[in-house]
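Rest of the complex left out; these chains stay put.
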Amino acid sequence: MDFTFDERTEKLRRELLDFMDEEIYPVEDQFADEVAAGNRRPAVMAHLKAEAQRRGLWNLFLPDPEHGAGLTNVQYAPLAEITGRSPAIAPEALNCAPPDTGNMELLALFGTDEQKRRWLHPLLAGAIRSAYCMTEPGVSSSDPGNLTTTIERDGDEYVLRGRKWWSTGLLADECELLVVMGVSDPAAPPKSRYSIVLVPADTPGVRKVRGLRMFGYTHGASGGHGEVEFDGARVPRTALLGEEGAGTALAQARLGPGRIHHCMRMVGMAERGLELLCRRALERQTFGTGLADQGVIQEWIAEARVRIDQVRLLVLRAASLIDREGARAARTDISAIKVAAPAMTEWVLDKAIQVHGAAGLSQDTPLAELWVQARTMRFIDGPDEVHRMVVARRELARHRPAD
Amino acid sequence: MDFTFDERTEKLRRELLDFMDEEIYPVEDQFADEVAAGNRRPAVMAHLKAEAQRRGLWNLFLPDPEHGAGLTNVQYAPLAEITGRSPAIAPEALNCAPPDTGNMELLALFGTDEQKRRWLHPLLAGAIRSAYCMTEPGVSSSDPGNLTTTIERDGDEYVLRGRKWWSTGLLADECELLVVMGVSDPAAPPKSRYSIVLVPADTPGVRKVRGLRMFGYTHGASGGHGEVEFDGARVPRTALLGEEGAGTALAQARLGPGRIHHCMRMVGMAERGLELLCRRALERQTFGTGLADQGVIQEWIAEARVRIDQVRLLVLRAASLIDREGARAARTDISAIKVAAPAMTEWVLDKAIQVHGAAGLSQDTPLAELWVQARTMRFIDGPDEVHRMVVARRELARHRPAD
């Protein structure tokens, strides 16, 4: 039982905190203003990426030491937390933003040499971006076995037909690759029914339908969440990732660490919210006393601290379990953090908003947009209700009398 | 103790429900699409206004029988609830949208004949719109005595200097009138320090600075929430509403019924959310059963029903108390509903969103935007924390030993 980080992690934490202070926070307002004015590629991002590379803060997410930093989940988790403090800028600046991270991980693990050359290398270099197309309109994506998009063999090609949505990053100009999951064998059971193919964004028959807003936000700077139609789009058989029918297994390999990253970024968002809450409370006077001296506000602050620390520990424990025993063994733990982290973050940010008054829900603070990220996480990668069911079933199984 | 509505109210409820079914709901999608496409004046609004006038559903909010429908608060409350089911369209279509309602009420009660002719009549006709400028950036508006904008006498004129924000409707093209509260006598105690003046929107020295977003929404179709600067703007002395120093009293007269309307519209939003929740739950299958058969969803539905009904009753009781004893006597009751209604509505809409999956936070349902309205109401007209303090003090006063 040891609650301290190792030396390498501490060193990277310090370097990353410096990067945040020196490079990220100072450009946040300018970045937001440019985006609000319709500029989807604020010029500063190129500078930030170069700077992150120069400082050795690049591709930290990738456990593969050949292509990435070779950090364990427990080592990377506190770094992901820090990037969560400025989620619209920092993850991309470090080339650690989803869905590229998951896509790069898939390519590093299962890509052929040619697939790595064509897609992984430019992604690792931050030269292109990618989308992950799994969720479909009209069906519950929490229930595997519901997907309807087809990936049909036709000679040396696969033909895609169907519609995907909530494909993060889809609408970015630099998005050149769509990682698409679909039905390759309709008659097979769910675990071998699906395949994943790599689809160039400019393939004929790929039509970007529209952007989806989240509480009014378009998130255009990061490519937003898109809806895309595959109307007979064709890719060669070499576009298959891994084997035919391996789609479900690949998707699950992608999810474990991805959820750790999501949850740790949530912790970072909550810390940012609590920091802004405290600063505002210390500045603001009302009815003759400072907000920071009011009991109700102090109660929020204390609750926030207690909740954040608990979730961080739970996520780190799950990360540690993945490192020791693999993502499969940590399945229930990952469901647990998927429930706990967004709920906590939403709560903390709600209080931070309240302390800021109406400014808290406007563009004058990052709080409202952070809150939307937390709220959204109660769906992404499975709604809370499904993850709670997973945890409950495991718990009940322990007590079920053996027959 | 009688929980039924009187005959006139029931008749108006039926007529209004018909209007919603026949005119409002059918145009919601088109209206939203036009607004999303940048059209701030969807043409259908003119038709809806004409139709509402034709059906006798116009200016229902105004208790003054000369200018309006002459309904009591208890009679109007259930009608306001119904308009809350489509808050972006129905209130304006019936000429019952804030801040025009409050401004018309002030003008009807305290306006000179000339002020009525120039401002009240076109407002009643729906020909122009208006803004209400009270809240200021940088100061806590929950604490009376904080305002800094000055309304200074200079010969036959008043000169305005200062900045206001969260002025709803400010940015609408048809907004011709700004009802502005400011300091007319800096040395006076808060209750006689302020005055209210009527400022034409095109007055030199009035500068519309920017629109404020709420979460990602601009609410441009209804004029949004604006920030405005008064840089030496001049109005004649006849622009004074009521007497000099009467600003606080006027503002309070405006608030009581206004909060009843807000809260009843909240109830309507919650009902809309619950209806959408139920419909989605009945349609959607997951893991082999309908969502409507799942215990957790049923629990949400039951809780929603129980909470909505309680809040509606509390608001109606407050409305009834205003009718019987006036807004001043109902002050604590109004604070109580200001706390209860938004919290309930936010909760119900959150569950409705969750049942819709990611679609619930996109533009594909009205839920996310309704949620933002509820969240916002936890600040508007005073944050929850201040209203709770009002209720608590009154409660404690009952038990304080007489000296």
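Lettered A and B in written order, each chain numbered from 1.
One rule holds for everything that comes next: a contact is a pair of C-beta atoms (placed from the backbone, for glycine too) under 8 Å apart; a residue touches a chain by one contact, two chains touch by 3 or more.
Computed from a predicted structure; not experimentally measured.
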Subunit count for the whole complex, all chains sharing one sequence, 2 displayed: 4
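As a convention for this text, only the chains that are shown with their structure count from here on.
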Geometric centre distance via CA averages, chain B-chain A, whole Å: 37
Residues of chain A touching chain B in the complex: 135, 137, 140-143, 146, 165-166, 212-218, 284-287, 294, 296, 353-354, 357-359, 361-364, 368-369, 371-372, 375-376, 378-380, 383-385
